[in-house]
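Of the protein chains in this complex, one is absent; all others appear in place.
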Amino acid sequence: VVPKVGIIGASGYTGAELLRLCASHPDLEVVVATGDSQAGTPVAELYPSLAAAYPGTCFDRWDDGLADGLDVAFLGLPHGASQTVVPGLLDRGVGHVVDLAADFRLKDAALYPQWYGEPHGSPDLLAQAVYGLPELFRSEIGHARLIAAPGCYVTSASLALAPLLREGLIEPTGIVVDAASGASGAGRPPKANTTFCTVDEDFTAYGVLDHRHTPEIEQNLSTVAGSPVQVLFTPHLAPMNRGILATCYARPTSALSTGEARDALHAAYDDEPFVVVRDTPPSTKATLGSNTAHVTAYADARTGWIVCFAALDNLVKGASGQAVQCANLALGLPETTGLPLVGMYP
Amino acid sequence: VVPKVGIIGASGYTGAELLRLCASHPDLEVVVATGDSQAGTPVAELYPSLAAAYPGTCFDRWDDGLADGLDVAFLGLPHGASQTVVPGLLDRGVGHVVDLAADFRLKDAALYPQWYGEPHGSPDLLAQAVYGLPELFRSEIGHARLIAAPGCYVTSASLALAPLLREGLIEPTGIVVDAASGASGAGRPPKANTTFCTVDEDFTAYGVLDHRHTPEIEQNLSTVAGSPVQVLFTPHLAPMNRGILATCYARPTSALSTGEARDALHAAYDDEPFVVVRDTPPSTKATLGSNTAHVTAYADARTGWIVCFAALDNLVKGASGQAVQCANLALGLPETTGLPLVGMYP
Amino acid sequence: VVPKVGIIGASGYTGAELLRLCASHPDLEVVVATGDSQAGTPVAELYPSLAAAYPGTCFDRWDDGLADGLDVAFLGLPHGASQTVVPGLLDRGVGHVVDLAADFRLKDAALYPQWYGEPHGSPDLLAQAVYGLPELFRSEIGHARLIAAPGCYVTSASLALAPLLREGLIEPTGIVVDAASGASGAGRPPKANTTFCTVDEDFTAYGVLDHRHTPEIEQNLSTVAGSPVQVLFTPHLAPMNRGILATCYARPTSALSTGEARDALHAAYDDEPFVVVRDTPPSTKATLGSNTAHVTAYADARTGWIVCFAALDNLVKGASGQAVQCANLALGLPETTGLPLVGMYP
Partner (left out) sequence: VVPKVGIIGASGYTGAELLRLCASHPDLEVVVATGDSQAGTPVAELYPSLAAAYPGTCFDRWDDGLADGLDVAFLGLPHGASQTVVPGLLDRGVGHVVDLAADFRLKDAALYPQWYGEPHGSPDLLAQAVYGLPELFRSEIGHARLIAAPGCYVTSASLALAPLLREGLIEPTGIVVDAASGASGAGRPPKANTTFCTVDEDFTAYGVLDHRHTPEIEQNLSTVAGSPVQVLFTPHLAPMNRGILATCYARPTSALSTGEARDALHAAYDDEPFVVVRDTPPSTKATLGSNTAHVTAYADARTGWIVCFAALDNLVKGASGQAVQCANLALGLPETTGLPLVGMYP
């Protein structure tokens, strides 16, 4: 029997990407797709791209009863909404809940008021939630009931820096993460700062000093480093649909060559199906549509800086693909089932 | 036993797209990938996007011996080259040859000197070759040994106009096909007219009056109409990677409403897995990465024009996906095996 | 004394473009810039691009008293609003009113309910209004008090087709205008169909059969032809900020060569400062930021079609530059004063 999937919040871009990935996943069957603002709208009308696989499906309005019988629920809701929905899903016996929002990602409940402006609504569930970044925390994900899948910036910065911090090769403070993202990270609803004429042919920074995903990067890296890591994170918006590139700067703890830095990446990732270690700067376009991240590192003898890079598709490895990867693990399926290894190029 | 595939001319964009599609095709295994100008280069170096699936593969230099044991050979060569390679492939017993160039598409050998500037090198094979557009000529493709898969402009114009011509609803002459394409149609090698700074933020026509794919459009439409069809074809270059939109203008043979025109499209395509009939103008982006074409039609009572549209991804349904679809048919596999039904959006 | 300019509706894209052009115009001084939805906002905040020339200016809220003492008022308002503002401007003695909306462009008041859905509010002023396309109607513009400056689609289609129709070289019916526009034509306010992720990497048609600018194209061409002209107009949205390309199809009245068609264009435009007749297909990018249109024509002996093209920048020659050109004429200034002749490339 193919596991039954519900996508709650399916009308946004991460939801549509889950629908795309599930359409070619041999072991997941979408039986529920909700989107309250689009309730009653055919999937094929909002996303003509999905017409050939979902000819008769309409977005449902969310209702607790829709949870019954679900083996997996993916949540593609705006921040804050998952906190109110997840307890009910677990109570109703949904097998595995994979949340794509930040609601269950931070372990320290005190960080929510600091970075998100209000206290957490279900702080008791934070301890239960597993952080869904398989390359760093795979052993906890198998059979987990509540998985908080991380987003694009955090995944890219974490994959680039974690091996070097885990091995004690770079200092845990003074780290800079300078990243650029495509516009799909801002979601589907029209806003003044995401119109075509605003974004096209422009490059600009935003969220300077206080972007919400900062504490999550620090949490992951502190966990692998075993000591507090501090990061300044500067996101930029690039004129493209998809893709994240994180360019990270850190100081070595002692003399470190480019070769040694890359060795640490190879040791961490050579057995990973979804991470490629490169000898050249990774390009976001090489990851388009795939669940694969590309990473590399350089050491500058002249200035003493270590520079490491990670590129990925923000809607796949940085969102919906990662969620499916976690679901595969939770369900006991082969981790790569139904997930694209290769990017679409050009 | 999984059928063995050779991709001859794998280093261009259609070749890379064949590698991408084959990577997730359960019943095709790439055993040979040649690219003379890139011989010895790792696939993952020229196309980092393919690194995770082809970690150790290098492009080979073509040699006749590579044909031995191939069940399918796909040819992604520049125009003219297939004529010299195909006879040898057939002689060496390759099961099915699917050519992505125009070398075996025209039935009338006299059209080659007229539109391509030189006579055909293997005119005797033209009669043997099957035209690989399944939605129009499926019955001929099953078990065919030599299949000439059509390209993007011809596929889009043919799919948009064929049902109306077959039913005698529009006049066979005076037809205009006004189309726009993304830049990947021009191929990988750098040229003055395909640099980023030339194409970005530009829209322009090219090949005005004499584009080489004109006679192929006319051949297909004449076949389905049962009488000579004449088309003026004007291609444009749009600032995007992929996608073709054909906007076609024709005169009705007698009074024809929008509903009647769309009925003809529904009758032709409702059972087709890879064609969606829309009630709104199709968008190229809805087809991105998929093997699906979107079509629709309008009738203008005021001016008497019939306008019909088709959108598709020029590298998938307009090239490599179509080739795989033909190979599936030739091999007796389910036609949709391994082919993406849905587009990547956004 | 430098003429005083008011820009009413200055916060949209055509308003911002008027502010840009006036900043380097030696004989126009902006003394009023209104934008009701942005009243009180510094110009430099909404448009940082204008900061260096308008460091202290804020958008005003419109008030009749602001009209006093204006030599020129430009109106960049949404359709329908100009009808209510213009009578007051004329009464208050504004020297010249140049409206960028369609409110005073159609001569036949009956066309407003048909194409715009409601009757005209000041039909008596329609006779007084002069159509602001200098290359076709220059003599009427000098000293005119009310000028209706045409938009991008109409200007491009009119410039491409008018010389051929005026000379009786093409048939007045059966004409197709197939055009593509950048996204700035849709204006500044965010909408679902103009977000970056909707437009980027997409090409699609809209307004099929019933776009509002159709009757204006027909009006202009009928005037120059001396008999009723009928046009089917199909606009498309291309993924770029600016630029319009009109590709026009018509039947010759008798045998016509490419050379003869271009001769008609040269005869019409060789003395025009803002029209360039090309021997190759014009490119929108060549017109970027300039007030110049590029045109050409082809005759296809094979199918009998005449194809003519015009490219221009929709916000300059297709809107604000044209308005300044008209104001120059109305004020008795040299027509090219302050207007960019050359495009920004790349």
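The chains carry the letters A, B and C, assigned in the order they are written, with residues numbered from 1 in each.
The rule is simple: contacts are C-beta pairs under 8 Å (C-beta built on N, C-alpha and C of every residue); 3 or more make two chains touch, one makes a residue touch a chain.
Remember, it's a predicted structure, so these values are computed and weren't measured experimentally.
Asks: Sort through B:L164, B:A179, B:I217 or B:M240 and give me the one touching the missing partner chain.
Replies: Result: among the candidates, B:M240 touches the missing chain.
Asks: Among A:D68, A:D91 or A:D300, exactly one should touch the missing chain; which is it?
Replies: A:D300
Asks: Could you please point out the chain B residues that touch the chain left off the display?
Replies: Touch set of chain B with respect to the missing chain: 13, 183-184, 188, 190-192, 194-201, 239-241.
Asks: Using the touch rule from the top, list residues of chain C that touch the missing partner.
Replies: Interface with the chain not displayed, on the chain C side: 13, 16, 19-20, 23-24, 44, 47-54, 184, 201, 241-242, 273-274, 276, 278, 280, 282-283, 285-290, 292, 294, 340-346.
Asks: For chain A, which residues reach the chain that was dropped from this view?
Replies: 173-174, 176, 178, 180, 182, 197-198, 200-206, 208-209, 230-232, 234, 236, 238-243, 245, 247, 249, 281-285, 288, 298, 300, 302-305, 307, 309, 311, 346
Please note the rule applied: only the chains that are shown with their structure count from here on.
Asks: What's the distance between the Cα centroids of chain A and chain C, rounded to whole Å?
Replies: Each chain reduced to its C-alpha mean, chain A and chain C end up 46 Å apart.
Asks: Need the CA-centroid distance for the pair chain B / chain C, whole Å please.
Replies: It comes to 39 Å between the two C-alpha centres.
Asks: Quick one: chain A and chain B, Cα centre-to-centre, how many Å?
Replies: Once rounded, the distance between the two centres reads 35 Å.
Asks: Residues touching two or more other chains, restricted to chain C: which are they?
Replies: 197-198, 200-201, 239-241
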